[in-house]
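A single protein chain has been removed from this complex, and every other one stays in its place.
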Amino acid sequence: MAKKQLRIALRNCGVIDPERIEEYIERDGYLALGKVLTELSPEAAIEIIKKSGLRGRGGGGFSTGLKWDITRRVKADQKYVVCNADEGDPGAFMDRSVLEGDPHSVIEAMAINGYCTGASKGLVYIRAEYPLAIERLKIAMKQASEWGFLGTNILGTGFNFEIEIRYGAGAFVCGEETALIHSMEGLRGEPTVKPPFPSESGYLEKPTNVNNVETYANVPVIINKGWEWFAGIGTEKSKGTKVFALAGKINKVGLIEVPMGTTLREVIFEIGGGLQDGATFKAVQTGGPSGGCLMEKHLDIPIDYDNLIAAGSMMGSGGMIVMDDANCMVSIAKFYLEFTVEESCGKCSPCRIGNKRLFELLEKITGGNGTPEDLDKLRNLSHVIKDTSLCGLGQTSPNPVLSTLENFYEEYREHVFDKKCRSSVCKSLMMYIIDAEKCIGCTLCARNCPVNAITGERKLAHYIDPEKCIKCGACMEKCKFGAIFIN
Amino acid sequence: MTRITSLKDLQRLRDDLKAQTSARSDKANPDSIIQVKVAMATCGIASGARPVMDYMKEELEKRNIHALVTQTGCMCYCYAEPTIEVTIPGKEPVVFGFVTTKKADEIIERYIRKGETVEGIIARDYETIDSK
Partner (left out) sequence: MWRMYGEMQIRRNFYQLMRRDEMEMIHLTIDGKPVTAEKGTTILKAASTVGVDIPTLCYFELRDLGIENKPGGCRICVVEVEGRRNLAPACTTKVENGMVVNTHNIRVLNARRTVLELILSDHPAECLTCAKNGNCELQSMAQQLGVRELPYTGEQSTYRKDTSPAIIRDVDKCIMCRRCEMMCNEVQTVGALSAVNRGFMAVVAPAFEMNLEKSTCTYCGQCVSVCPTGALTEVDHSRNVINALADPTKTVVVQTAPAVRAALGEEFGLAPGTLVTGKMAAALRRLGFNYVFDTDFAADLTIMEEGSELLDRLSRYLKGDKTVKLPMLTSCCPGWVNFFEHYFPELRDIPSTAKSPQQMFGPIAKEYFAKKLGIDRKNMIVVSIMPCLAKKYECQREEFKVNGDPDVNYSLSTRELAHLIKSANIDFDSLPEEGFDNPMGESTGASVIFGTTGGVIEAACRTAYELYTGKKLKKVDFKELRGFENIRHATIDFDGLPIKIGIAHGLGNARKLLEDIKEGRNQFHAIEIMACPGGCIGGGGQPYHHGDSEILKQRAAALYREDEGKAIRKSHENPFIIELYKEFLGKPLGEKSHHLLHTKYFDKSAGVFVEE
């Protein structure tokens, strides 16, 4: 059977010793840089990237070649290329894996990027929470300088290129390129209105090309194997592969890299080995906190940038969380909103206050106090936040709410109208009840109740006072007769 | 350290390095050697890869098995960390998951020494850029 995965970005991860440049060179390392510097003009090299169809793996999906071309065309005395290694999506760690497993591929691609755009300086913006990635990157940078792949007159071609590391403090919004640039400048990490785009005026107001780690990791392979090879993989508009961090209620949690066009079903059930303990699939969340929750009917969609957006989610940086019946979708939306409330920079009002209000509405609903009007408010507020926020964070933060409203509206209805949480996640909506038929009156539950909510005579059926019950579940755990259930 | 000053030099170096590596895995070559790679990314280390690597190094030496133990990045089998890859000259590399020092002992004694099958093998489930 043909294997479903194809490792391009991860080609060297788990294969080479990331601290030995010889192993990278042995696997054609720095050959692409050599080829570009020796045999190609910047225009010709950009043309290869353009034709390959490579799109930004950070989530936006903008054409990498076109981005390089724009930066190249702007005239300036100094330009910069930046590697965005501020991986902030909860659950996504492919960038860290690339930097820890194959740091030279990023260095090589940045140098190629520098040559193509006319930049002699590269900056890696990496979160300080990635100490091992930073250490390995530093080792790789030192080796690359010693071996002549960084510094002056690289490979005897007269091309000069240096890389510096800048540390991020882990703010999610600093993955947004204007916020990232402000953070590197020592300013508050918050975005500014585009245009001007960084390609015109970025770091220190110089033209700046920002690409993500995974995007860079693809570049040397495209140069070495040719754009035709790369463009032969994937779907019509999304070429190559994408790395996903497969997580949640799935058997084989891990990083996977699949050609664009692979279906969600193949990823979850073939590569991921299906759900844990044979549980029933309920939803898959893609695109991190800005993505959406897709359901059974979406499983046969071939994964690419456009299809996921059409389905109401997005590619994002490649988080993929699989959920089963035990996941309450309203709570899932609330979980992501809590993240965006925490990570909003606070600059624009809809994101600063709107997301907080969205979160509070979801708290109200999961707390059993939701009203039918709250459902309308959720929808209107979500649309306004998307429509009016300044940067991509706010423009996508309501996606988890909107996609669950769309795909799992019944669950919202149950929370609001029936005051029920079918997954028994929302404590306020749960009621522990003793089945009088099954209860033999052993008193074990009453003795274990921390708030004395259970009463009953010995050998007679017991009763739980819902007013006193704190829903800790201790009684159900102790009952040897399965007499306690949740309604 | 070699400073590479041209594309030609780089290609030559690459070819030399490739030849060395294939010689290392070539059973017929008297200098061939058993190779062990331990996935030592943050996730692997957090799951206990470091003691496994130390154990492998020490024990292989103690037991007079000529082997090269190196670190590598994430093998991407997060569910099965720590993971190691063992290549015996003349054989295909084999990846083991859930490796503890106890498991490592079993791998040394049964797979490396005796060539027996040991449980916990993870089949490679991906194509490489060379095979595609």
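We just call them A and B in the order they show up, numbering each chain from 1.
Just so it is clear, contacts are C-beta pairs under 8 Å (C-beta built on N, C-alpha and C of every residue); 3 or more make two chains touch, one makes a residue touch a chain.
Just so you know, these numbers come straight off a predicted model, no measurement behind them.
Colleague: The chain left out here touches which displayed chains?
Modeller: Listed by label, the shown chains it touches are A.
Colleague: Quick one: which of A:Lys3, A:Arg265 or A:Lys356 touches the chain that's been left out?
Modeller: A:Lys356
Colleague: Which residue, A:Gly34, A:Gly58 or A:Gly168, contacts the hidden chain when the whole complex is considered?
Modeller: Residue touching the absent chain, from the options given: A:Gly58.
Colleague: Of the residues A:Val74, A:Leu155 or A:Leu375, I need the one that contacts the missing chain.
Modeller: A:Val74
Colleague: Could you tell me which of A:Gln395, A:Ser424 or A:Asn448 touches the chain that is not displayed?
Modeller: In the full complex, the listed residue that touches the missing chain is A:Gln395.
Colleague: Of the residues A:Gly14, A:Gly148 or A:Gly287, I need the one that contacts the missing chain.
Modeller: Of these options, the touching residue for the absent chain is A:Gly287.
Colleague: Taking the full complex into account, what residues of chain A touch the chain not shown?
Modeller: 56, 58-60, 62, 66-67, 70, 73-74, 84, 89, 92, 171, 175-177, 188, 190, 192-195, 197, 199-200, 212, 287-288, 290-291, 314-319, 341-350, 352-357, 360-361, 377, 380-381, 384, 386-390, 392-393, 395-397
Here is the rule we use: only the chains that are shown with their structure count from here on.
Colleague: From the C-alpha centre of chain A to that of chain B, how far is it in Å?
Modeller: 30
Colleague: Can you tell me which positions in chain B touch chain A when the two form their complex?
Modeller: For chain B paired with chain A, touching residues are 1-7, 10-11, 13-14, 17-18, 21, 37, 39, 41-43, 45, 70-80, 83, 85, 124-129, 132.
Colleague: Applying the document's contact rule, which stretches of chain A touch chain B when the two form their complex?
Modeller: Residues in contact with chain B: 2-8, 10-20, 22-23, 25-26, 28-31, 34-35, 37-39, 93, 96-97, 100-102, 130, 132-133, 146-149, 155-156, 221, 225, 233, 251-257, 271.
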